[in-house]
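Excerpt of the complex: some chains, original placement.
Chain naming follows the written order as A and B, and within any one chain the residues start at number 1.
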Amino acid sequence: MSDRIWSVYLSGEIHSDWRERIATGIAEAGLPVELTSPVTVHEDSDDCGVAIFGSEQDKFWHDRKGAQLNAIRTRTLIEEADLVVVRFGEKYKQWNAAFDAGFAAALGTPYITLHPTDHDHALKEVDGAAMAVAREPEQVVQALAYVIRGEMPKSSAKAAAE
Amino acid sequence: MSDRIWSVYLSGEIHSDWRERIATGIAEAGLPVELTSPVTVHEDSDDCGVAIFGSEQDKFWHDRKGAQLNAIRTRTLIEEADLVVVRFGEKYKQWNAAFDAGFAAALGTPYITLHPTDHDHALKEVDGAAMAVAREPEQVVQALAYVIRGEMPKSSAKAAAE
């Protein structure tokens, strides 16, 4: 299994550094993981459609053009992912994250949610179809180290054994 | 096509009368539609798992048991639906509605979203994969009348023709 590259799609919140923390953890651990994600520059994600295919007077269609262009990327990457991580941050509606979770569930692609406990009740259906619920990005890295190499987390393994 | 029964799943908000308005409209129009939905009694939906399979000390697993029991119903009904209507109300996170939209999208089942314009930007990805965006439940009834029987809405048809 040494040569397998695991493809992990990072869906959801774009206003905190959770993707970087996962990327750093993976790099430090030397895990054979290729991370993918949506375009995370907020304005570009909003405006890409009209910037390329022409402006719209109506904001609704402005958004539509962007959403569909982004979907070319996100669907392709979710469909080829081995695992999806779906992050719900403290703020915002983040309906696209829940949409991605439902999309992954219907494809049979496993996903891990990553969110604070405050959201537990509101996310119970989304968590209910997940393979794990993480609170910190580092837990996702630990999960990948275990799934790919069978490595147990250092301190936690000790704690669990006590 | 006179004998075909269309199966329409009504996903999302459970705190307003939108399902009743659609049901009434369908009954008045005599449309061959079978409406399905999740269990819409909020507390039952929350507590069904522990009520049947035994209580849990931890609220997280209390929720899990309920969410998975509800999923037996919702997945089955979404999978056999010809059309899904996904309602986002004024309040609440409603992540399960977005999850259902993603699930339907991955199955290739068409869906219509139903929400106020305030949500347009936040729902742009969910709307972007929808076949239509409605503002009022009556528009869903009109859409069904057109899709099933080719009937145009009375007043609107006139307006469009002017």
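Note that in this section a contact is a pair of C-beta atoms (placed from the backbone, for glycine too) under 8 Å apart; a residue touches a chain by one contact, two chains touch by 3 or more.
No experiment lies behind these values; they were computed from the predicted model shown.
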{"item": "2 chains shown - copies of the sequence in the complete complex", "value": "8"}
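Everything that follows uses one rule, which is that only the chains that are shown with their structure count from here on.
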{"item": "Distance between the centres, which are taken as Cα means, of chain B and chain A, whole angstrom", "value": "26"}
{"item": "Contacting residues of chain A [partner chain B, same complex]", "value": "59-60, 63-64, 66-68, 70-71, 88, 92-107, 119-129, 133"}
